[in-house]
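Below you'll find the structure, written out as structure tokens, and then a few comments.
Removed: one protein chain of the complex. Kept in place: all other protein chains.
Up next is chain A:
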Amino acid sequence: MRSVKLISLFSSLLLLTGCWDQTQLNETKLVRAAGFDYLKNGKIRNSASIPQSINTDTGTGQVNNQIFHAVGNTARQSRIKLDRKVSEKVDASKNLIVILGEEAARKDIYHILDVFYRDPKSALNARIAVAKGKASDVLSARFEETETSIGVGTYLNESIRSAEDAAIVPVENIQTVCPIMFDPGQDFALPYLVAEKNAVSVNGIAVFHGNKMVGTIHGAQGVLFTLLTGKQKNRSMSLTRKISNKHKDRILNYVSIKVKRNKRTFNVNVSPDDKISAHITLNMSVVITEYPGDNLTSKKKINKIEHALTKSLTKEANNVLKKLQDMNSDAFGVGRKLIAFHNPTWKKLNWNEEYPNIDYTASVNVKVIGHGIIE
């Protein structure tokens, strides 16, 4: 009797109404890459790459890249409008990358990213990047690289990942950017993408101040930037530097190195008269991966190369710091150190005005620990 009561009680639960959170995978359209641009009238244009895989007998599905665009007053509104254009429910939980147009990035990126931080299903580990020009141009860029088997989201994501591995750009995603955005003592930088004719290249680093993009860093300076962050300790970063002008053959003037270990020491000091000075020391252990001049067995030669590299890299590092100071971007967090260790000083000053004027230097010590398999 008791069980009859229980069963009828529980089965009556089935008659109750309520919302059901079932969302079936085959009834959704997955956004794999999203782009945001501001239009001239201030509205937001949302572009989304929704790859549709085409099933074949062999199982390896081809991917049909579809890009949808929608315009709205806010990011969410444009998403809702986008949903109306797509046959099934649009879902961004497997989003791989968010691309902001340069114009949008130079305004306030939080205005756009807000929607990601509020939705519990949004992919917070999606990468975030800035596009030169319009984000939609990057998304709609034709890329030759096996276009039929991967979507543009995967393509961009993988390009940035390999750039991160090579330490050309810092590792950031939507989640890691958020606390720094609200931190008055630190700024961040994002990968900077450029749409080319048949590819999208990771061109450099877009440097931010607060929520706004303030400039870019390109080429080898990008590598030094990531080395100076001190975050990537065990990655293999490659650099090719010119170390002399003596040789007639251009190629003999260069050496290529791979950074094996990179240890950063970061000191921020405040003098009694409230003058702030910051100094970054990088101790690098490198392996020579290319040196056509050879004779690396000689200690003298190695010392010479180490010396040349130290000089050249220190100069370059100081250039990066100078550039950052000019752009007023505290990407390495001098302000954070001040807040932590020199709080009374921090409270007194206006960091936005003070930062470009502090004494900010760097020194790089290069030590060669290997020169390849040739003795």
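A few remarks follow.
One rule holds in what follows: contacts are C-beta pairs under 8 Å (C-beta built on N, C-alpha and C of every residue); 3 or more make two chains touch, one makes a residue touch a chain; residues count from 1.
To be clear about the criterion, contacts and distances are computed from a predicted model.
The chain absent from the displayed complex carries the UniProt protein name "Spore germination protein", chosen from "Nuclear transport factor 2 family protein", "ABC transporter permease", "M67 family metallopeptidase" or "Spore germination protein".
Of A:A34, A:A48, A:A75 or A:L96, it is A:L96 that touches the chain left out of the display. From the options A:S12, A:N26 or A:N295, the residue with contact to the unseen chain in the full assembly is A:N26.
Of the listed residues A:G151, A:P191 or A:G204, the one in contact with the hidden chain in the full complex is A:G151. Mapped onto chain A, the footprint of the missing chain covers residues 21-26, 28, 30, 51, 53-55, 59, 61, 63, 93-94, 96, 121, 123, 151, 154, 157.
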